[in-house]
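Only one protein chain is missing from this complex, and each of the others stays in its spot.
Labels for the chains are A, B and C, by order of writing; each one numbers its residues from 1.
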Amino acid sequence: MSIEKKEFKPKIVAFCCNWCSYAGADLAGSSRLSYPADVKIIRVPCSCRVNPMFILRAFEKGADGVIMCGCHPGDCHYSTGNYYARRRMTLLFSMLDYIGVENGRTRVEWVSAAEGVKFSDTMNSFVEKIYSLGENVRLGDLRCRS
Amino acid sequence: MYKIAKENLSALFRLIAESSELYLPVKTAGQVNFAAWSEEAEVALDILKSVKSPKDAFFPQSEGLYTVKREGKKMKVEPEELKNKDFVVFGMKACDVKGLEVLDNVFLADPIDTFYAARREHGTVVALACHEPEESCFCKVFGVDAANPAADVAAWMIGEDLYWNALTEKGEALTEKVKALLTDADETAVEAEKEAIHNIVEKLPYMNLSLEGWNGDALSEKFDDKLWEELYKPCLACGTCTFVCPTCQCYDIKDYDTGNSVSRYRCWDSCMYSDFTMMAHGNNRTSQMQRFRQRFMHKLVYYPANNDGMYSCVGCGRCVEKCPASLNIVKVIKAFQKQGGEK
Amino acid sequence: MQELINRAKELLENGTVARVLGWKAGDLPYNPEPAYFESAESLKDFVYNGFCGANLSKYMIEASKLEGKTLVCLKPCDTYSFNQLIKEHRVDREKAYIIGVGCKGKLDIEKIRNQGVKGIESIQGAEITDAADELKIQTIYGEKTVAYADAMLERCHVCKGKEHKIFDEEIGESKETKDGERFDEVSRIEKMSPAEKFAFFQKELSKCIRCNACRNVCPACSCRKCVFDSNKFDSSQKANVDSFEEKMFHIIRAFHVAGRCTDCGECSRVCPQGIPLHLFNRKFIKDIDELYGEYQAGDDTDSKAPLTNYTFEDAEPSIVGKRG
Partner (left out) sequence: MQRIGVFVCHCGSNIAATVDVAKVAEMALMEPGVVHAEDYQYMCSEAGQAKIADAIHEKKLSGIVVCSCSPRMHEATFRKAAERAGLNPYMVEIANIREHCSWIHKDMEEATKKAVILMRAAVAKVNLNTPLKPGESRVTKRALIIGGGIAGIQTALDIADAGYEVDIVEKTPSIGGRMSQLDKTFPTLDCSACILTPKMVEASAHEKINIYTYSEVEKVSGFVGDFTVDIRKKARSVDMDKCTGCGVCQEKCPSKKAPSEFNRGLNTRSAIYTPFAQAIPNVPVIDREACIKFKTGKCGICSKVCQAGAIDYEQKDEIITEKYGAIVVATGFDTINLDKYDEYAYSQSKDVITSLELERVMNAAGPTHGHLERLSDGKAPKEMVFIQCVGSRCSDDRGKPYCSKICCMYTAKHAMLIRDKYPDVNVTVFYIDVRTPGKNFDEFYRRAVEQYGVNYIKGQVGKVIPQPNGKLLVQGSDLLDNKQILKEADMVVLATAIEPNPDVRKIATMLTASIDTNNFLTEAHAKLRPVESPTAGIFLSGVCQGPKDIPETVAQAGAAAVKAIGLLAKDKLMTNPCTAHSDELLCNGCSTCENVCPYGAITYEDKEVNDHGIREVRRLAVVNSALCQGCGACTVACPSGAMDLQGFSNRQIIAEVDAICR
């Protein structure tokens, strides 16, 4: 019996706010700025819509990295959403770090609608980081690996 | 009757583990629970009670039932395999062993719970007599002899030795397997230990707890009693009492979507939980008082009514020790007794 | 204690309060239970001693719905919870008559047992009036002594202070019990490598039996229906099927109470498996203090909670990786 080592293809979930980052991702697309296909984007109205439950859920179901993008602080379409999101994510990430989940698996990046380049650069570096960390084994439900 | 020096117990465990799985009290992060033996495991035989009862060796807190896989638009159902490997549970106490009897009456009665039956069939229980019973113990009230566990193998820790006495065929079979490590022993030491245990048991504060008035016929009298309205009040509606209990047998069935399949599993449920017995039409127990009453009525009235007067409490005292609000079955029994006395 | 009972009797008799929420003597020396007393006569069972660790403020959610005022006995640390509940409109201040009771540190029966004490028959020195720093314990297996401080709950070693944050009157003296720093253990864990941290929590959380005692006792977890009991997030869970679920449960629980948790320590007190659950809450408190300025939930009834607040200059989430 030969055990074939499966090539690691990370699963990466990106939450993007509708007004800035999702548009930034669109701009990256229309500018043909590539980033790995491992990244899948979920559109949310605002970064403040991202519930820590969503992030843990992604990890539970087998995500190897979760990134959240929103408007730059001060530029939120809803004026204050990303300020709340920033605190929530800071505390959540700190907690994940505290229980031993590699900090590199979570990231927040502020990307405006004009920053297609930043969006693609961000995704490239995030994916690279996830490749270096390898499969997420610390925060996932084993049943999802079968 | 055999014996084995305590210092040789690791060798005994190693030998048992060669041919079967072995579960025994293991200390993890300061707490002792039954867990699989390994060389690294910190075995803790000198404690009286594990936090959780060892019932999950036979009735795990959660276990898979079957998996549904999707292949295109078709579904494929894969039942979970029944337990087919022998295993040994070492270090259960007399009350916990009695607890299995309670579970047997539920799971082995028709319709037979095949998952439980398979585990019972493959499991061998080595039970330890209670060297130093504690104030929370009241097993004698329920007819359990802490000094004489009625398991496949009864064992006693006395001084530097463990005494070993096979009581059933399974017990004999296990004894055969490990015979090389055992030496013959006479019963004098064991008899002395039994007497010592009995003497201590007599001194325990709950020994004189009376179950008078609690039986299968007491249904409406107890059910309608106003006392429940008082008793339940401090209850937090957590599941501690049910999850540490050796006889609680309720479970819920749930589905888990893994993305590629759906696995159906069952897991312990607690009658203290608000969605316990929640059904499509709603919940037939809407208040915590009703849920609280359910637990004790079940242990002391409903179960005896269906099982020839046998109570589904074995007096292990775990709820006495663990309830966050210091409620427990003893307080309930006493409260009714007191009320009766005043009438 | 007698002063407390007398006063409670007086208030019951003169109609100021309709009931008293306190503790009733148990059938063992260490298991008094939270209880309501509705008549002066019933107060004969009232007890207030070192084993009355239960924080009664959460019971006031239900008591607020009852006719008339409820006299509630709150220890200094319990008053923080009560304030927080007022802030969240979960209790009615007008329905409570708060007696701030003195405290000289509460006892943890598990700590006593862990010192090899078993077969307990009686315990002396646990009374609130006792000046002794020792517990004399009669057991079936002989007499034992345990230093009071060695039998205290973890939370009492890092006591927030002896001041009642809210009360109608105060009865009884309090004693300073603080001999440790609240965040020391958190700091110790923070310094571990990711693998060590993971191993530590994995070990602790592997004991979790999802009994929900931590949640149900928590004054901040006052939701009518917890997300883990509802299908709102597809997150209803009941048992430890997979180690992930415990992490999910405890992280989310801690997150939901972040900025609201007063660090009353009830979660750790009631955990049947002795999981140091306060380490989750305290991590959030420590982070909030460090990142957004010191904040003590329950200090008042009107300040903005850290997670419903912000400043333009708040730290970026990347600080987590940089702090090291």
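Everything below uses one rule, namely that contacts are C-beta pairs under 8 Å (C-beta built on N, C-alpha and C of every residue); 3 or more make two chains touch, one makes a residue touch a chain.
All values derive from a computational prediction rather than experimental measurement.
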Of the chains you can see, which ones touch the chain that is left out? A, B, C
Even though one chain is not shown, subunit B touches it at residues 72-73, 257, 259-260, 282-283, 286
May I ask you to list the residues on subunit C that touch the chain which is not drawn? 65, 88-90, 222-227, 230-234, 256-257, 304-305, 307-309, 311-312
Residue list for subunit A contacting the dropped chain reads 11, 13, 18, 22-23, 25-26, 28-30, 32-35, 37, 40-46, 48-54, 57-58, 61-63, 74-75, 77-81, 84, 88, 120, 144
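Here, only the chains that are shown with their structure count from here on.
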Just to be sure I understand: the centre of a chain is the mean of its C-alpha atoms, right? Then which chain's centre is nearest the mean of all of them? C
Hey, how far is the Cα centre of subunit A from the one of subunit C, in Å? 36
Round to the nearest whole Å and give the separation of the Cα centres of subunit B and subunit C. 30
The positions of subunit A in contact with two or more other chains are 141, 143
Per-residue multi-chain contacts in subunit B, two or more chains: 256
Please output the residues of subunit A touching subunit B within their complex, sorted ascending. 61-62, 141, 143-144, 146
Which residues of subunit B touch subunit A in the complex? 256, 258-261, 263
Can you tell me which positions in subunit C touch subunit A when the two form their complex? 186, 189-190, 192, 194-202, 227, 233, 235, 241-245, 247-248, 251-252, 254-255, 258, 280, 283-284, 287-288, 291-292, 306-312, 314-321
